[in-house]
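Take this structure first; my questions come after.
All protein chains but one are shown at their positions in the complex.
In order of appearance the chains are A and B, and numbering begins at 1 in each one.
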Amino acid sequence: MSDLQAKDLHTGYGRVEIVSGVSISAALGQVTCIFGPNGSGKSTLLKAVAGAQPTWRGDVVYRDTSIRDQPTEERILGGIATMPQGGSVFADLSVDENLRIGGHTIRDRTQLRQRVAEIYDRFPALAKKRRARGSDLSGGQQMLVSVGQLLMTDPQFLLLDEPSAGLAPSVVKEVFQMLRELKEAGKGILMVEQNVRDALQIADQIYILVQGKLVYHAPRADIPDLKTLMKVYMQV
Amino acid sequence: MKRATRDLCLFSLAALIIMLVLLFTLDSANLRVVTGVYMWIGLALSWNIIGGYTGYLSFGHAAFFGIGAYTTAILVTVAGWPFPLAVLTGGVAAGVLAALIGGPTLRLAGAYFAIGTWAVALCMLQLANILDITGGAYGISLPSLYSDTVFYLLMFALAWLVFFFTWHYIEHGSFGRKLEALRENELAAEMLGINTNRQKLLAFIVSAVFPGLIGGVYAGWIVFIEPNAVFGSNINDPMILMTILGGAGTVMGPVIAAVVLYLLNRILWINWSADTAYLIFLGFLTCVVVLYAPNGLVGTFKAWLANRRRSLPDTQDDEEAS
Partner (left out) sequence: MDLLLQTLVNGILIGGVYLIITLGFNLAFGVLGVIDFAVGEWVMLGGFTGYWLNHYLGLDPLLFLPVTFVVFVIVGALVYPMLARLLKGRQHARLLMVFVFTFGLSTLLKGGALTAWGFNQRAMDSFFSARSVELAGVYMPQIRLVAFFFGVLITVAVAWMLYRTRFGLSVRAVAQDEGKARLMGVNTNRVAALVYALYAGLTGMAGVLIGVIYTVTPQMGVQYTIFAFFIAVLAGLGYVPGVLLAALLLGLIQAFVAVYIGSAYSLLIVFLSLYLILLVAPRGILNRGRA
């Protein structure tokens, strides 16, 4: 049921602990959302799960095996791909290069080319821009490239850090529609969001993180509406 | 009497006694060695003001030493000025140079500041090589004005002056607190109402004036200067390395490192006439210190002391934190 788990995870920067003993679990075919105020350590937690940040104490478990000592590369090969906060577009790389670096773990050239072609099929808007530099794209296009990079390795699990931040409302809708489709296709999504209202529409599990500690967890089904959740949010 | 003032008096008294004992016991060759020790204490402490306390690593402090030396030499030989006045003017010249380049250069951060100041020193070196008034690559010979003893006393006085300044105004004064605040976080210091531009320029000028004075005295002492000897890396580099090895931003670190390293230099020179091997030691020690004790020897020792004192009542505390 829970395919990707953080167990009593501790991590931080330098000597400062930012995430203190957080346990979460996410499942395939579900959207797991982490909410929390600014600076509460959401991104840090996600980075630890992705392998871009060392886990000081506790464990990260994927399909019943510990991956806490695996580098990011191996986690990607195992099917966990991550989109960092602000997207993952490299400003000075072309769209084509951005997609190829998204598929960095694919060593076979033909397969890589094929994957890029598949992404273009999926997002025809990008195909027209393959030579454009990342910095010359609009916010919406950058989001498409980021999602494209994410899908390059055809991952089972997607870790997303605030995918809707800074996007126009119409684009936000598209993004969440896309996520819904991915979920329905059986992917697992572990997502940090500030946009609680829209995220709630697709969420299956809700976690709230405050100052590096988990203060709330409930299945979506237990939360009647946004108001109830906001009430909880205000109390903690 | 405040504790800091008492310590300063005690230390100065001890230094004075040691200086006098050495003066009456050493032969003239060794007296010259100790004169050199004083010079390097003064230079390392001067560099420490901008490089240690302020956190701006100047890689071009030889510019100030050299301009002091050349100003003195030129005023004495060409204009016939009395030596003390020439030395003072040398110090002023160094201060003026620092004031001129300080404004724009101190806007550069980190390694860019280091490269900028290095470029300035190299420009000065080239200028001294090219200009007529400096005698080009041939340099300038000065008349022998005083005995070695006088230069011994002068160098001691200058080294003590830098020490006094560092102790009184920086280590135990508000000027130093401002500098350390801006070193830790320039923006935050600005928020606290510190005019950081002004303070760091002031620190830069002060740390330039002393080497200017020392350079002037050096010129009179050594009686012959040429561009490489006063603007070159043999003056420029040890100032930086001594301070970092001993502990940048501490008073005693540069002093101890200057004494030890300059004596090492002389021992290598006297026994094997190998002053290039000195560079091996300097470089190697710097690499090791930067890798394993980035606060320098005294800085690391201080941190260790503080750590021990803090963890004595509850040793578990420290393990939790790491």
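Annotations for the structure displayed:
Following the convention adopted for this analysis, contacts are C-beta pairs under 8 Å (C-beta built on N, C-alpha and C of every residue); 3 or more make two chains touch, one makes a residue touch a chain.
Since this is a predicted model, take the numbers as computed values, not measurements.
For the chain excluded from display, the touched partners among the shown chains of the whole complex are A, B. Considering the whole complex, the residue from B:140, B:241 or B:257 that touches the absent chain is B:241. Screening B:19, B:34, B:50 or B:120 for touch with the missing chain picks out B:120. Considering A:63, A:104 or A:131, the position touching the chain not shown turns out to be A:104 (whole complex).
Of the listed residues B:12, B:77, B:197 or B:233, the one in contact with the hidden chain in the full complex is B:233. In the complete complex, the residue from A:88, A:164 or A:205 that touches the missing chain is A:88. On the side of chain A, touch with the chain left out of the figure occurs at residues 14-15, 47, 50, 52, 71-73, 76-77, 82-84, 88, 90-93, 97, 100-102, 104-105, 107, 149, 153.
Touching the omitted chain from chain B are residues 55, 57, 59, 104-105, 107-108, 110-112, 114-116, 118-120, 122-123, 126-127, 129-130, 184, 233, 237, 240-241, 244, 274, 276-287, 290-291, 294-295.
Keep in mind that, in the parts below, only the chains that are shown with their structure count from here on.
Taking each chain's centre as the average of its CA atoms, chain A and chain B sit 53 Å apart.
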